[in-house]
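Removed: one protein chain of the complex. Kept in place: all other protein chains.
Take a look at chain A:
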Amino acid sequence: MQISFTVNGTRQDMELDPRVTLLDALRDHLGLTGSKKGCDHGQCGACTVLVEGRRVNACLSLAAMHEGEEITTIEGIAQTSPDTAATLQQAMIDYDGMQCGYCTPGQVCSAVGMLSEAREGWPSHVTEDLDAPLELTRDELTERMSGNLCRCGCYPGIVKAIRTASEARTSDSEAA
């Protein structure tokens, strides 16, 4: 079937079988292999991309469900969310937020999406008062990132990197 959506600002028209997931469309049909296939069942978060600015598991979504939508992958996130993503990517390097790097694109996309959710004041499982202004503590951050696994166990560095990005002043209106 004919499917069109925008990836990192470029419109893409594709002829795809309805079975093709968003992840496979990005990787195999558009050659954007930054988004990773880890578990392929929504458990590891390595495939995380932004759809209309929101983080989702690309492996659990059909490409056909995204007709006309805007997708942002790790390849384009520094352009669409320059302040947050650029700061975060540098901080991931500075704090050794990776060893093998396989989960890293998903961690970065997820963190950018998570920080914009936090800016909107969304509560989380560990938020004590659902009505109070949100303070993005370490507990809040780790709870909100629990959908991204790192088998190298680089969590301390990842947490430090995301905290650095969250503290940096941002003007990323696209991500807000």
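Basically, contacts are C-beta pairs under 8 Å (C-beta built on N, C-alpha and C of every residue); 3 or more make two chains touch, one makes a residue touch a chain; residues count from 1.
Note that contacts and distances are computed from a predicted model.
Taking the options "Transcription initiation protein", "Spore germination protein B1", "Putative oxidoreductase subunit" or "ABC-2 family transporter protein" in turn, only "Putative oxidoreductase subunit" matches the UniProt protein name of the chain that is not displayed.
Touching the chain that is not shown, out of A:L62, A:A86 or A:A168: A:L62 (per the contact rule at the top). Within the full complex, the residue among A:N8, A:S35 or A:S110 touching the omitted chain is A:S110.
Summary of contacts with the chain left out: across A:T48, A:T104 or A:S166, the touching residue is A:T48. Residues of chain A in contact with the chain left out of this view: 1, 17-19, 21, 40-42, 45, 48, 51, 54-57, 60-62, 64-65, 67, 110, 113-114, 117, 120-125, 127, 130-131, 142-148.
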